[in-house]
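Okay, structure first, notes after.
What you see is the complex with one protein chain gone and the rest in place.
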Amino acid sequence: MIPIIFIMPFVQTLILVYAATLELKNTNITIVDLDHSVISQTLCSKFEASPFFNVNFESGYDDDTEYLLLTEKTKAVLIIPENFENDLKSGIKTQLQLNINAIDGQGAGLISIYVNQTILSQLSNVKPFANKTNLQVMPAKINANSRFWYNETLNFKHFMLPGILTILVSMIGIFLTSLNLVREKEMGTIEQINVTPIKKWQFIAGKLIPFWIIGLLVLGIGIGIGIVLFDLPFRGSLLTMFVFTCLYLITSIALGLLISDFASTQQQAMFTIFFFFLIFVLMGGIFTSVESMPEWAQNINKINPMYYFMKIIRSVLLKGATVFDLINEFFALLGYGILALVVAVWQYRKVN
Amino acid sequence: MSEENIIEVKNLVKKFGNFTANDNLNFSVRKSEIFGFLGANGAGKTTAIKILCGLLLPTSGEVNVAGFDAFKQRNMIKKNIGYMSQGFSLYEDLTVKENIEFYAGIYGVKRSVIKTRLNELVEKLHIHELKDEFVKDLPLGWKQKIAFSVAIFHKPQVVFLDEPTSGVDPITRRQFWDLIYEAVDDGITAFITTHYMDEAEYCDRISIMVDGKIDAMGTPTELKRLYNAQNMDDVFVKLARKQEII
Partner (left out) sequence: MNRFLAFLTKEFLHIFRDVRTMMILFLIPVFQILIFGYVIKNEVRDAKVGVLDFSGDVMTAQIVSKLDAANDIEIVDYYKNYSEIESAFKANKIKAAIVFEPNFAATFVKEREANLQIILDASDPNLANLLNSYISAISANYANEQKASQAVINVSIEPRMLYNENLVSAYMFVPGTMALILMVITALMSSISIVREKEIGTMEILLVSPLKPIQIILGKLAPYAILSIVNAISIIIIGNFVFGVPILGSPIVLLILSFIFILMALSLGLLISNIAKTQQVAMFISMFGLLLPTMLLSGFIFPIENMPVALQYFSYIVPAKYFLIALKSVMLKGLGFAFIWKELLVLLGMTSLFIGISVKKFKIRLD
């Protein structure tokens, strides 16, 4: 038990943070330059210098290039057409072709955006050939300056870490609590307890409080690992984090208790948890943005405790939010926790 | 091998690496007798039973069960014996009937035969209602009786009973022994291990194993006389003490 509790956060944070990355990095891209002009060459070197891409060059687009895509040797092929520089400078409409292996739709979308940004930032410096119209009207433009707050370097690990910590804390609350209680049931030790003069609530509290403390400890360790190894910022106050974690742990432990009420074997408990955990994790915004989900899914999320904690932990750690900034989440979790605990305890007394 | 000996063991040795679990065992079991196989935990009983059941290969010696050789004909041995373990190992999530059908099925009993014997069994044990209950809902005594009925359902020549009465109350134990006597009357040989010394007295003959060897063998009366003891408990204690003195 003890090794699981303390090794788990280490292993999970380390492996998950590295494995669970949807960040674009070293993506293999093939460039077919049919123009061989100064501009096309600068574009190529721009791509070569980019940390996002690993570039290789092909002399023409044919079946062999297609084969590279087919066999996953390259993720995307960018084709610079003949006369590209000329057309560009003469103001003739010209087109770059970008073929992306889009089986991973999200990744493909990102590749498309990064390629776009790389090309456009380079081409905005291109001076067109002087001609009549250009002399008359100076080009107009709006300079959009982007500021990436809370994560200037767009470090994906800072996005994932809070998510992984959420999973970690929920595992302690839901998994360990319910498996422990069901085991007691399976081994029959609960009968033993029932004949002692200890009161039901005392027994339940005695069972739950250790997990509550373990959960707090594990989150502490997890955040510590994040700060030391991954430079994770902790912009909010420790107290805020503590208050919210206490609340969330009550909710998840109550859910664990509730599941143990309905399961008679560890196996059943395990599968039930696996089922709900999967839904909670997938919908809670841990790997993907809740914002891109349809309205009804966002509504379902209102009964997903992980959704609240996910928001909270990201806001507190990365943005320095306070309880007042997150007052809705505070009351949601508080209500959830109380409700779940009452139902779980009531059900527990009925069953045992 | 003599006609009436159903199990014959000569110079049986079983070694695990350097450890000798069975050290030169010699004994035979006659047809239709109840043979008690006694010994403290770790004395080598389990190893011997596993060899007799065809689960383990002996290191050396001659072992013959139901007319088959324990070296070469292990599968034939398996077909001709029954086995009941101390856990009364039935499937809790299956009904009594399903358990019986399953075990009879894997012993290759024909479907029609299963049906008639099942009906006979239901009549004999008066389990008309019980037969469709899940095993997990049965009291321990019933689990035990049914486990035994399952072990002899395919009419084996020998049935091996590995501590078949552990954890059961005295009255149920008594009833269980009645079942064993009945099976023996039908011509089945019972090879039984037990911790209860009073049960040892119910056996026709017993052997007592100490440290991989058979220390004593004979009818309960013979042994009591030999060790000048009141009951089997005494015999056992005296044997253990003798061991200590050496």
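For reference, chains read A and B in written order, and residue numbers begin at 1 within each chain.
We adopt the following convention: a contact is a pair of C-beta atoms (placed from the backbone, for glycine too) under 8 Å apart; a residue touches a chain by one contact, two chains touch by 3 or more.
Note that the structure is predicted; figures quoted are calculated from it, not measured.
Visitor: Using the touch definition from the top, which of B:Glu8, B:Glu33 or B:Glu98 touches the missing chain?
Guide: The missing chain is touched by B:Glu98.
Visitor: Who touches the missing chain here, A:Gln41, A:Asn86 or A:Asn99?
Guide: Considering all chains, including the one not shown, the answer is A:Asn99.
Visitor: Specify the residue from the set B:Tyr83, B:Phe176 or B:Tyr202 that touches the hidden chain.
Guide: B:Tyr83
Visitor: Can you list, in ascending order, the chain B residues touching the missing chain?
Guide: Touching the missing chain: residues 53-57, 75, 78-79, 81, 83, 85, 87, 89-94, 98, 101-108, 160.
Visitor: Which residue numbers on chain A touch the omitted chain?
Guide: Touch with the absent chain occurs at residues 15-16, 18-28, 69-72, 87-88, 91-110, 112-113, 115-117, 119, 123-124, 126, 128, 133-134, 137-152, 154-156, 158-159, 263, 266-268, 270-272, 274-275, 278-279, 282-283, 287-289, 291-294, 297, 311, 314-315, 318-322, 325-326, 328.
Operating definition for what follows: only the chains that are shown with their structure count from here on.
Visitor: Between chain A and chain B, what is the separation of their C-alpha centroids in Å?
Guide: That gives a centre separation of 61 Å.
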